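Starting off with a structure, shown below.
Only a single protein chain was left out; the remaining protein chains are all shown in position.
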Amino acid sequence: MIESLVLLPTIAAALVFATRSRRLREGCLLGTAVAHALLVGALAASPPAPSRRAWLGLDPLGLLFLVIVSSLFLLVSVYTVGYLRREPEHARGDLEEAFLFSNEPAPVFVACLLLFLATMSLVTLSRHLGLLWIAIEATTLASAPLVYFHRHHRSLEATWKYLLVCSVGIAFALLGNVALVGAAAGSVTSELGLDELLRAAPRLDRRWLEAAFLLFLVGYGTKMGLAPMHTWLPDAHSEAPSPVSALLSGALLICAFLGILRAQQVLDAAGAHEVAASALRGFGIFSMAVGTLFIVRQRDFKRMLAYSSVEHMGIVALGVGLGGAAAFGAMLHALSHAFAKAALFLVAGNLLARYASKRADDVRGALEAQPASAALWLAGLLAIAGVPPSPLFLSEFAILREALAVAPWTAAAFLALLAIAFAAMLDVGLPMALGRAPAGISRDPEPATALGSPAALALLLLVLGLALPLPVRALLEGAARVIGGG
Amino acid sequence: MNSLLVAAAGLVALLDFRLLGGSRLVPIIRAAALQGALLALVSVALRAREVELGFAALALGSAVIKGYLLPALLLRALRQVEIRREVEPLVGYNLSLLIGAAGLGLSALLGARIAANAATSTPLLVSVALFTMWTGLFLIVARRKAVTQVLGYLVFENGIYGFGVAVAGESPLLVEMGVLLDLLVAVFVMGIIIFHIQRDFSHIDVDRLALLRDVDEPAPPGEAP
Amino acid sequence: MELALALLLAPLLAGIVRRTKAILAGRTGPPLLQAYRDLRKLLARRSVYSRTTTWVFRAAPFASLAAVAGALALTPCGLLPAPIAFPGDLLLLVYLLALARFATALAALDTGSAFAGMGASREMAFGVLAELALLLALASLVRTTGAWSLSEMAGQLPEGAWGASAGSLVLLAAALLGILLVENARIPFDDPATHLELTMIHEAMVLDHGGPELAAIEGGAMLKLWLFASLLATVIAPIQTGAPWLDVGAHLGAVALVGVAVGLIESGMARLPLLRVPQMLLAMALLALLSMALAPGGGIAP
Partner (left out) sequence: MTLFALALAAFVAGAAGALLAARSPRLATGLGAGGAVVGSLLGLVPAALVLSGRDVGSVRLPWSVPGGSLSLAIDPLSAFFLVPLFAVGAATAVYGAAYLLPEARHRSLGPAWLWFDLLLASMALVVAARNGLLFLVAWEAMALSSFFLVVFHHERDGVPRAGWVYLVATHLGTAFLLVLFAWLAGDADSLEFADWRRPASGASWLFALALVGFGAKAGFFPLHVWLPEAHPVAPSHVSALLSAVMVKLGLYGLLRVVSLLGGADPLWGTALLGVGLVSAAYGALALLAQRDLKRLLAYSTVENLGIAAVGLGLGLRAAASGATSLAVVALAGALLHVWNHALFKGLLFLGAGSLARGAGTLDLERLGGVLRRMPTTGASLLVGAAAICALPPLNGFASEFLIYLGSLEALGTGAPIAAHALAVVAGLAFAGAVAAAGFVRAAGVALLGEPRSAEAAAAREVAGPMRGVLAVLAALCLFLGIAAPVALRAAAPAIEQILPAGAEGGPALRAASALLWQVAAAGGAVAAAGAALLWLRARLLPAPVARPVGTWDCGHAAPTPRMQYTASSFAQPLTRLFALVLRVRSSAPEPAGIAPAPASFGTRSEDLAAGVYAGIFAAVAELARRLRPIQAGSPQLYVLYTVLAALALLLWKVL
């Protein structure tokens, strides 16, 4: 059953790659997304019995991340279909510099998108740390062509940095795997099976284990966007086409985080919780600080969103590092951030299409030119900034509560950074929606395909924030329990 | 057997110096390939007593991929971009060698300490693996050409592989294969990107790939066609 | 009682001041009762309203007159309690005076005249500090007497207040005198007799009024002078003989003395430059504060 979550998109990818028919391509993309979501829904309703020693499996933590990936992919793929139809296939002038470029062929793009889904699903399903590594590295490889969709030199540069920095970073995680094997040497047979490791954790060598965790943290942290390893992230997110940015920011980053969480599970089981907790807290606050300060007076609004992702990954890491109720907060935060950031990136795509500029200064009066997108943009900004009824408010409050009890100074830094980020994001984002639209910007109504997905995401956020549905709450609590939260 | 191992390890370290000191690209790609193959063979040698068929096949496959396939991909990319040597590296060759020597010293110290804590102790191999990682990372940071960076990445992976061999011994076949596959695809994709960089920018000096940044003054216009 | 006396005698007090000044200047001066004649003359005249003005201009003089009269109804006549007395009535008094000022200033602005506007501006500006000083002075009186109704405070004054805190009361009296001068547009703060518009304060405000409205304003001004004179008289001469009529007589004498004193000051001093006026007013407020510090109970307890 769960294998099909990986196989289905892979087969669909092959099919898409083979065919030239646009209709079939779109059908494959949407069909796979829907089927995948339905499968995940079924799995969430009746989780499969955990089988020991299996390489693939679904625990509550994996399930949460799988749900995020699958639901996000569904909505993004709906948007993508419209997006690809709107994107011209022939060469055209670049927005920022004068030269021609043409997009990647759609079959390659869609196939890679499906492969991206397959690899991310594999990440959430892996019960073996070696397999997990392979899957995470595979997500990089599958998404690199996605980043390089607009074939011009800026996206090329972004792709190169994405590939190189992430590959080198993830290589550290491979080293972490080796260290884990070293820690297990002699005490466990199949060294990297998660279940075996968890069982044998108390007998593992402590120093090797800690080294392994830290290497995982650096390795997967690079992919997750923790500062100072986040450097690829703003480039890739700003240059990738908007639906891809949405997936990268919403789904990919937390998939990488899953790698860290798996290592943390082992560490917890071995009784070395404190190392993981303090490292996560440190990286969390540092990432928040770096992300926040780069949001201040940011000129490029997609980069601003990217740095906001750095900041929010910091918050998630901090929440997990604090543990207790904050772990629940972190899980809720991961979920809501995924939705909010994806909605923002999709709307940013709409703004970009209309204003033909990524410079925040060029975008003015969006409420006049494209009221629906502008309203969603404002809603997304406020949601990501943690203004109720955003669920991010609930998660941040939960994290704050725990921080105040555990580490008051961390709580102070947390709040101060949140406040700066709030002011800075709105400083950039508010004037884009408000004011008068420049002359020459079209006031035509927008296509429904460009609005449906972000609107659905906004609605989901509203529901989450106003009345966290009980099944979702159970899902989050299950996930939080796995990483030692209450 | 042991002396063979020592010789292989020594050769790996020497190849690292070759990588650090070389400016022409084709020879150093070959050096990296040789290093990869050598390490794969060392893994067989270490397990000589209990060689299983699958394991041997994997090691052999690994040797072929690292020794032949990956360098072939890189060389192809090199041919496409028509670049022969690394000119004006960020850190000069002599200094690179000196830094390499320092790295070797550190690795030796560290390797001894790590080996003392590890179950399988082959301190020499641990040190050489660390040194190889050092070399790989150094190449990525200190060289200009995109090809050299990929090479550095490969050498870093070599180091990790060697470290794994020294510390952990075996790991599941499937995982090894998966890692290899990832590596292969990564180098393949990177090769394509390098080609595109050459086409778009007419150079592959990655330090000049700095259009995307957050420094306040506007970035210099790209040398795009 | 006080209200009735004031309504009857306030013009006389104005006459006393004028007469004192005239005598000191070596002139004969107008008769003591001239003010009554002035008022009667004004009441008989027909007013001229500028086309700029509204009902505000017409109603304000009477509102202000009513407010001052209301304030007088709260003022004790010497030691005799006022008809309306309750704890905190001094606040009502201060705010009724503020109401009078508010109305007059609005009426001035209603004319649209630059001079009236200027007068209103200065009146309100100096009023800020004058009101502060007055409230502080009254608060100091509260502190000294331990009562917080004007009539009660007056009742407390003879019994030892002067004995216990003479220093405080002297300062207070000085402050009250200053406030009297500024509130009634007297030299050295203002000159009721000037005819140079640019230097006027109060008179500039009422340039456009005439007839019964001017009578109301003038009458209000006289009542106000009486009010302050009476307050000051109560503080400096809280004479209690036991016979109410004697007390009232003494009080009236004290009020007349205050009128003479005002005339003396006006004759003896030059007008302050406008920019110095706030400083003087602040000095009044400080005097009031100081008197509070010297009040019984060892000054201000922390």
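Residue numbering begins at 1 within each chain, and the chains themselves are lettered A, B and C in the order written.
Here, a contact is a pair of C-beta atoms (placed from the backbone, for glycine too) under 8 Å apart; a residue touches a chain by one contact, two chains touch by 3 or more.
Every value quoted in this text rests on a predicted model; they were computed, and no experiment measured them.
Enquirer: For the chain that was dropped from the view, give me its touching partners among the shown chains.
Expert: So, spelled out: the chain left out of view touches A, B, C.
Enquirer: Can you say which of B:46, B:59, B:194 or B:209 touches the chain missing from this structure?
Expert: Only one of B:46, B:59, B:194 or B:209 touches the chain omitted from view, namely B:209.
Enquirer: From the list A:11, A:54, A:353 or A:387, which touches the chain that is not on show?
Expert: Looking across A:11, A:54, A:353 or A:387, the contact with the absent chain belongs to A:387.
Enquirer: Among the options B:58, B:74, B:140 or B:154, which residue touches the chain absent from this view?
Expert: B:140
Enquirer: Consider the whole complex, including the chain that is not shown, and state which of C:8, C:25 or C:44 touches that chain.
Expert: Missing-chain contact among the listed residues: C:44.
Enquirer: Touching the left-out chain: which of C:9, C:24 or C:124?
Expert: C:124
Enquirer: Can you name the residues of chain C that touch the chain not displayed here?
Expert: 43-54, 56, 58-59, 62-63, 65-67, 69-70, 73-74, 84, 86-92, 94-96, 98-99, 101-102, 105-106, 108-118, 120-122, 124-129, 131-132, 135-136, 139, 142-143, 145-148, 197, 207-208, 211-212, 216, 274, 278, 285, 289, 292, 297, 300-302
Enquirer: Spell out, residue by residue, where the missing chain touches chain A.
Expert: Within chain A, the residues touching the omitted chain are 160-161, 164-165, 168-169, 172, 207, 210-211, 214-215, 217-218, 221-222, 228-229, 231-232, 234, 275, 279, 290, 293-294, 296-297, 325, 328, 365, 367-368, 382, 385, 387-389, 393-394, 397-398, 400-401, 404-405, 411, 415, 418-420, 422-424, 426-427, 430-431, 433-436, 467-470, 473.
Enquirer: Which positions on chain B touch the chain that was left off?
Expert: Where chain B meets the chain not shown: residues 90, 110, 113, 137, 140-143, 149, 206-207, 209-216, 219.
Convention: only the chains that are shown with their structure count from here on.
Enquirer: Are the chains arranged, by touching, as a line, ring, star, complete graph, or other?
Expert: Drawn as a graph, the chains match no named shape, so other.
Enquirer: Based only on mean CA positions, could you tell me how far chain A sits from chain B in angstrom?
Expert: So the centroids are 30 Å from each other.
Enquirer: Could you list, by residue number, the parts of chain A that touch chain B in their complex?
Expert: 55, 97, 99, 128, 130-131, 133-134, 137-138, 140-141, 144-145, 148, 151-154, 156-161, 163-164, 167-168, 171, 174-175, 177-179, 181-182, 185-186, 190-192, 205, 207-208, 234-235, 238-239, 294, 298, 303
Enquirer: State the interface residues of chain B toward chain A in the complex, per the touch definition above.
Expert: 117-120, 133, 137, 140, 146, 149-150, 153, 156-157, 160, 163-164, 167-169, 171-172, 174-175, 178-179, 181-182, 185-186, 189-190, 193, 196-197, 200-201, 206, 209-212, 214, 221-222, 224-225
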